[in-house]
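Note that one protein chain of the assembly has been removed; the remaining protein chains are unaltered in position.
Each chain carries a letter (A and B) given by its place in the written order, and its residues are counted from 1.
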Amino acid sequence: MPTTITAADLRAGIEAFYAWHMQLLDDGRIEEWAAAFTQDGVFTADGHPEPVSGRQNILAASRQGADKLAEAGIVRRHWLGMSDIRPDGGVVRVRSYALVFQASKGEGAALHASTTCEDVLVLDDGGSWRIRERVVRIDGA
Amino acid sequence: MPTTITAADLRAGIEAFYAWHMQLLDDGRIEEWAAAFTQDGVFTADGHPEPVSGRQNILAASRQGADKLAEAGIVRRHWLGMSDIRPDGGVVRVRSYALVFQASKGEGAALHASTTCEDVLVLDDGGSWRIRERVVRIDGA
Partner (left out) sequence: MPTTITAADLRAGIEAFYAWHMQLLDDGRIEEWAAAFTQDGVFTADGHPEPVSGRQNILAASRQGADKLAEAGIVRRHWLGMSDIRPDGGVVRVRSYALVFQASKGEGAALHASTTCEDVLVLDDGGSWRIRERVVRIDGA
């Protein structure tokens, strides 16, 4: 991470990354979404039986989930917020809250889940954020 | 848009604008709220039968809605977030998620709607953001 970046620039950049990234997921653009993990990225979630390792496996797992939602006519909106951002050597550790809302024609909109999301972020050679590790824990699970 | 503005300054300015603007709406200060649209602003929403054009018409349409809520003793809170912000020539295009919560004495608080909000923002001569176009789509509508 460039050592000259201010805390405000860091926060703005990470918030922009999350907004872009969550919108990709919710729009079903899973290939682009998965590309924001590092090649060796690891995604651990309460909903997964075990951690998913590697961008290709993360893509496959999420593709399946996205297809099921699309077939059921369900739109999800992932809100990430209240991010605590801590540079730590060459990485940035971020602990956020994440809410998942979902809507469909029959059911209207409702809260689906409240979670915490712990990321280890790295900058790639092009200066874009990539997720090396993500751990999502569902509140009340 | 000044070409010297950083991404962090742009994001902070737009977030400040949205916070101020949504609080005006929810406080029933509709005249001030409508003034944040350009004179020729266009507001398209799933709830409107057709796009509303011009600040005066946007004001009239929203005044009616705000009066009905006030009579019914309903408070709404508009949360805009997850904003993807893209400068595009002289304008800024922003795609956000927006949640509407509502509360009343009898009913407590509840999620009212999950939406997407697509804005075209411009800076006026005084350096304040104005909405030239807004499109709100209700999830699951």
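Rule of thumb we're sticking to: a contact is a pair of C-beta atoms (placed from the backbone, for glycine too) under 8 Å apart; a residue touches a chain by one contact, two chains touch by 3 or more.
This structure is a prediction, so every number in the text was calculated from the model and none was measured.
Peer 1: Touching the left-out chain: which of A:32, A:67 or A:84?
Peer 2: Selected residue, touching the omitted chain: A:84.
Peer 1: Kindly note down the residues of chain B that lie in touch with the hidden chain.
Peer 2: 6, 8-9, 11-13, 15-16, 18-20, 22-23, 75, 77-81, 101, 103-105, 107-111
Peer 1: Which parts of chain A are in contact with the chain that was left out?
Peer 2: 6-8, 11-12, 81-85, 95-97, 99, 111-114, 138-141
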